[in-house]
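Here the structure is laid out as structure tokens; the discussion comes afterwards.
Every protein chain but one is kept in place in this view of the complex.
All chains are identified by letter, namely A, B and C, in their written order; residue positions are counted from 1 within each chain.
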Amino acid sequence: MITNTRPLRLAIIGGGPSSWIGGMHRRAAQFDGCWQVVAGVFSSHPDRAASAAQAVGVDSARGYADVATMIAAEAKRADGIEAVAIMTPNDTHYPYCVAALDAGLDVICDKPVSTTAAEARDLAARARAKGRVFCVTHGYSAYPMTRHAKQLINDGAIGPLRFVQVEYIQSGLAKPIEQGTMTDSQRWKFNADRSGLALVYSAIGCHAQHLACAVSGLAVEAVSADVGALMPGRTVVDTILASMRFAGGARGQYTITQAAAGGENDIRLRIYGERGLIDWSHRESAYLHLNIEGETARTIGRGDVGLPADIARLSRTPRGHPEGLLEAFANIYREAAEAIIARRNDQVVATVQYPTINDAVHTMDFIEACIASHANNGAWTNL
Amino acid sequence: MITNTRPLRLAIIGGGPSSWIGGMHRRAAQFDGCWQVVAGVFSSHPDRAASAAQAVGVDSARGYADVATMIAAEAKRADGIEAVAIMTPNDTHYPYCVAALDAGLDVICDKPVSTTAAEARDLAARARAKGRVFCVTHGYSAYPMTRHAKQLINDGAIGPLRFVQVEYIQSGLAKPIEQGTMTDSQRWKFNADRSGLALVYSAIGCHAQHLACAVSGLAVEAVSADVGALMPGRTVVDTILASMRFAGGARGQYTITQAAAGGENDIRLRIYGERGLIDWSHRESAYLHLNIEGETARTIGRGDVGLPADIARLSRTPRGHPEGLLEAFANIYREAAEAIIARRNDQVVATVQYPTINDAVHTMDFIEACIASHANNGAWTNL
Amino acid sequence: MITNTRPLRLAIIGGGPSSWIGGMHRRAAQFDGCWQVVAGVFSSHPDRAASAAQAVGVDSARGYADVATMIAAEAKRADGIEAVAIMTPNDTHYPYCVAALDAGLDVICDKPVSTTAAEARDLAARARAKGRVFCVTHGYSAYPMTRHAKQLINDGAIGPLRFVQVEYIQSGLAKPIEQGTMTDSQRWKFNADRSGLALVYSAIGCHAQHLACAVSGLAVEAVSADVGALMPGRTVVDTILASMRFAGGARGQYTITQAAAGGENDIRLRIYGERGLIDWSHRESAYLHLNIEGETARTIGRGDVGLPADIARLSRTPRGHPEGLLEAFANIYREAAEAIIARRNDQVVATVQYPTINDAVHTMDFIEACIASHANNGAWTNL
Partner (left out) sequence: MITNTRPLRLAIIGGGPSSWIGGMHRRAAQFDGCWQVVAGVFSSHPDRAASAAQAVGVDSARGYADVATMIAAEAKRADGIEAVAIMTPNDTHYPYCVAALDAGLDVICDKPVSTTAAEARDLAARARAKGRVFCVTHGYSAYPMTRHAKQLINDGAIGPLRFVQVEYIQSGLAKPIEQGTMTDSQRWKFNADRSGLALVYSAIGCHAQHLACAVSGLAVEAVSADVGALMPGRTVVDTILASMRFAGGARGQYTITQAAAGGENDIRLRIYGERGLIDWSHRESAYLHLNIEGETARTIGRGDVGLPADIARLSRTPRGHPEGLLEAFANIYREAAEAIIARRNDQVVATVQYPTINDAVHTMDFIEACIASHANNGAWTNL
């Protein structure tokens, strides 16, 4: 068992006082006492950097206006930062990650980690070379029940896999918001140079790809994809539809859109094996449906007695009392901390559960293959 | 208002005493007193034809052993049959339909009506030439709530359509049943010459295609499809995955399999328009979810007060009391009867609601395009 | 196995052409070919009796205007009626049942069979004396899944019973309809002399009491009840709330109202035993939730493989295809026919599944005890 005797010191890059994702990361990091947020670049405006830090409970002297300055200044402190968590516009992830890794810091990065697969590969190489933890905050695969689904599949509960359906359907782009006055956050997302390959993929699609691959344990080998926009006249990508073939022969289907008026935030993952089905929906995140062919359908709950210990510890609230996405994020932060402490103690983490930079490389390969397939009239395209 | 003063006289071809689909058709036909089953070919064994007729409540003298004999014999009776309902193996649909139409009979036919699109076109031409009703028994589009969805969309409730998702997922072929001893019914289905283009399509896929097109009111223009088998080593088609483009520009996704272990009989249709979503699941066939962007989600029920009169009449049981697939079939039979009576009375049916032979032509075009796309590495293929 | 070689001959009393419950009974009786409706009193107006019979497909000569005439006339026919099904206003059930039983006919009667417990006891005595089947059409306990619940409990699946919750919540009396112009059907229901003890109990409450007792297999021993009206100023009973004690020590709670605006037709039965819970809702009538403490929650479906044969035969449609209340009624009619045929063949029916006149006696005792408890300020009152 890996325990930390003191909170690790974290800097946050992005995620200022008015950012909801910032609050999510700060609370998640500190949820279990594994981390303390001690510094950050909460605003790139020099005159707001200190006050923004203070507003999120950080010493104003450690509220920096740029990443390089922070890394340099913190390196000089005996109690300097040990890791960074990055939640800035997508095109800045790569340079910030490089800077942090090169300085020997561990990295927690929001998705997508880069705007190209080549950059992701470069980050993977740097993390490996430096022996640093690189953790990607895909929260949906860190719920107790998505983790349990992964374990059930790994244990053969539904037999060899045959079919994977994943969908993530939202309505955020159902209106032509690019024709009106956009918020800062919307503006950089609609700028392809800043948001990366395919707007909808950077926003939500990479979560769905990761969820499908993480839970199934399968890599995608080829795709036949339709990459475009449901909204007439739109020039950015709001929708990706794809058929998939996985290593080992399973088929799959992938459905991503942010232009679905009336959609809520509908994530669903269904994985069929030779023996049966595992079905998980975000709307009922604390439950998992397990239908074994010929047996009675079962609904596994987050608080069920008899869950494996490593699944049970992902839950902190008694049976029947809801938890949220925050606790899933907290699971990732705790696992990242444990990995760092294990490394320092020369301990071995049995299985890395958090999403790694290697997962991120696959994520970027996936979208590049989808785009290539679409450009080639839907032809099957290898990753 | 079209009323029939006496039940129309129906012959059933197929659907003997031990057939569940036979019972479904007989009960549905007679549900509202529109039809009386007076004759039939309930067994092709000459020595069982009479007893099979008797077992389903038909005069044994009118239990025939073959279709041609029945048509000839009934033509001589003053109280002879006025229509046939066909539920035999798929490859016999076309010749029986031809025989019935050529004899001037109205036709109710199980799906698929033929094994090729060319045959379906020929049936459409014959029905048109003879001025006969040709009704296809796609039950799922005849539930009060799928009909209401169609009407809401037609009335613009969700605005111009943008995305259509349809899925039909079953487990009937999840096991390698072709490697064991098959029942008669299974044997002809696995025989491609008898079941038609793509086993899974003939069995369930054409229902899903029809449902999507009937409710959306859209025709498919092109598909990019993966047509194959989830079951390793299987030579018949148990799965079809496709992306679709509809006339008018909407996109869609199509998911059909009978090899999904743990699937029940999961039909779901989601249609997104500019303003919102209509969502219908077979498991909750009496309810329709209507989510208009920016408004509170609504659940319309089969028995709600305030439904349009032509939807309300599709339901015969008070609010909150379940109906089944039988009543949906009965709706089709009643509409077919009304169309026949209207023709005789020189009345005009405002809108034909039951699935017609023209729908069946589109159904067969769809599968031929899917197969062609698959053969061409997933390339987009026009219908 | 009990099989009937020909349909039994049934007369229907009440349930004319425009009555939905009449259609329900006629279709249910004839669903499996066990019964043929050959006569009836479909209208008490002499000049409409014949045409009403014809309208429901019965020989107009056998459409009678009163019960006594029908019984006398049919007794003279070689092919005369063998049983009656009664669905008239409640106060007429008792005399019609008496007339039928005294004539040696088997009886199928809508609920409640009488307006007092004394009358019900008298009917039980007559049925016993004559050796006749007396079947009460409580449809909700005849769904495959309520029957399966009964069997699971009987087999000890949830251990000794501890707590029974039953509710039936409707909105039919949510508005002060008695202050407006009522339909004929409403008028007799609001007339306490005609509808029996407590309007809401005669309408729906007796169904809930029967469901709880039939599925649990328990008799109610005592109640503490609140019998009154949610609607201010109403003089008839629209609501009954009660605590119950069952033979053997289990407790229960009973919730009945027709004055709940926004209620649909919400029937739910939960039975908790020492080991776990069985939970059934009418809205999902084809599913049964079985939660055994410490085990994964299970959802049993109507079409599951592996159901006991006597449960599986209550279902006529494949897994995942909905059935309705009609099929539940058809189960009762088939069981009544089988009981009659068994008696004639000197066969023994292993377990009587349909609701009997003895159940109806308990039903009437229950409401009399509720009313007495209410009159005594909620004091516990024995049945």
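Everything that follows uses one rule, which is that a residue touches a chain if its C-beta (ideal position, glycine included) is under 8 Å from a C-beta of that chain, and two chains touch if they have at least 3 such contacts.
What you see is a predicted model; the values in this text were computed from it and never measured.
Across A:L8, A:M24 or A:V107, the single residue that touches the chain missing here is A:M24. Within the whole complex, the absent chain has one touching residue among A:E167, A:D266, A:E335 or A:D359, and that is A:D266. Seen from chain B, the chain kept out of the figure touches residues 290, 294-301, 304-306. Residues 20, 23-24, 27, 31, 33, 56-57, 170, 264-266, 282-283, 285, 301, 303, 316-327 of chain A touch the missing chain (whole complex, contact as defined above).
Interface with the hidden chain, as seen from chain C, comprises residues 158-159, 162-163, 165, 171, 174-175, 224, 226, 228, 230-232, 239, 241-243, 249-251, 253, 255, 257, 259-264, 272-277, 290-293, 373, 377-380.
Everything below uses one rule, namely that only the chains that are shown with their structure count from here on.
Of all chains, the one whose Cα centroid sits at the greatest distance from that of chain A is C. As a whole-number value, the distance joining the C-alpha centres of chain A and chain B reads 43 Å. One inter-chain figure worth recording: chain A and chain C are separated by 55 Å, centre to centre, where each centre is the mean of the chain's CA atoms.
Note: centroid distance chain B to chain C, computed from Cα atoms, is 35 Å. Counting partners per residue, chain C has 301 as the residues that reach two or more other chains.
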